[in-house]
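One structure, pasted below without further comment.
For this view, one protein chain was removed and the others were kept in their places.
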Amino acid sequence: MDKSDTLKRLRNVEGHLRGIERMVDEDAYCIDIIRQISAAQAALSRLSSRVLNDHLHSCLITAVRGEDAADRERVLKEIGEVYELASKV
Amino acid sequence: MDKSDTLKRLRNVEGHLRGIERMVDEDAYCIDIIRQISAAQAALSRLSSRVLNDHLHSCLITAVRGEDAADRERVLKEIGEVYELASKV
Amino acid sequence: MDKSDTLKRLRNVEGHLRGIERMVDEDAYCIDIIRQISAAQAALSRLSSRVLNDHLHSCLITAVRGEDAADRERVLKEIGEVYELASKV
Partner (left out) sequence: MDKSDTLKRLRNVEGHLRGIERMVDEDAYCIDIIRQISAAQAALSRLSSRVLNDHLHSCLITAVRGEDAADRERVLKEIGEVYELASKV
């Protein structure tokens, strides 16, 4: 994983949230606040997607090619779990 | 994939949609219609999750263990894509 | 609500699901099945959105302008509920 890029993106979302705090503090229009929260959530979704991608190209390959059947099963199950989290099953 | 189970679930959602059509036809309360549409969507999310699970335990294992690097990359990329679809990135 | 349009859209999704059943029956590629399920869900989201819009322009206006405080509160609460359903809070 490109750690510094991930950290930078997380800090951007943090900055975004501080901007939303200012909006709330200055009594901004509710709908504008909701739109900004939604934009922050979308940035987090894109970030999750990148982290998953890195995971697939590293841990998953290692586990699936490895000899440890329990480890392989665990890794595959986790992919299913984060997919469910993403789709809020 | 347990094909007959998947087909049964798809037919259940189909039946659910026909029920919603009856509600619309009989002028049911809008909010009740929205709740039923949401339930049908949740059933489809659960189904996607099962199909993905089957895929991880068959095609993905084969591709990751295989010698074809392009095929492996394609399969990993597709997992990333359906994850994005699920999280509506 | 334009009832006939809503019914037409529901029947389209029903037809879409039957297409997915055929794909499953003919052992289509899992990822293609997931993509089609996702497209059906998106069509249902658009439909919910239209039904909500009709609701806002009819029942909600009547309830908010009416004298019955309990009814008004119920209608507002329901909007909050379907919003939560949509965002899978």
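Letters A, B and C mark the chains in the order given here, with residues in each chain numbered from 1 onward.
In this text, a residue touches a chain if its C-beta (ideal position, glycine included) is under 8 Å from a C-beta of that chain, and two chains touch if they have at least 3 such contacts.
All figures in this text were calculated on a predicted structure; none of them were measured in a lab.
*Asks:* Given that one chain is not shown, what are the shown chains it touches?
*Replies:* Counted over the whole complex, the chain not pictured touches A, C.
*Asks:* Mind listing the subunit A residues that contact the chain we can't see here?
*Replies:* 1, 3, 6-7, 10-11, 13-14, 17-18, 20-21, 24-25, 27, 29-31, 33-35, 37-38, 40-41, 44-45, 47-48, 51-52, 54-55, 58-59, 78, 81-82, 85-86
*Asks:* Given the full complex, what residues of subunit C touch the hidden partner chain?
*Replies:* Residue positions of subunit C that touch the missing chain: 42, 45-46, 48-49, 52-53, 56-57, 60-61, 64-65, 72, 76, 79-80, 82-84, 86-89.
Convention: only the chains that are shown with their structure count from here on.
*Asks:* Could you state the distance in Å from the CA-based centre of subunit B to that of subunit C?
*Replies:* The answer is 16 Å.
*Asks:* Taking each chain's centre as the mean of its CA atoms, how far is subunit A from subunit B in angstrom?
*Replies:* Measuring from centre to centre gives 21 Å for this pair.
*Asks:* Express in whole angstrom the distance between the two chain centres, defined as the mean CA positions of subunit A and subunit C.
*Replies:* Going by mean C-alpha positions, subunit A sits 27 Å from subunit C.
*Asks:* Please output the residue numbers of subunit C that touch at least 2 other chains, ranges allowed.
*Replies:* Residues of subunit C touching two or more partner chains: there are none.
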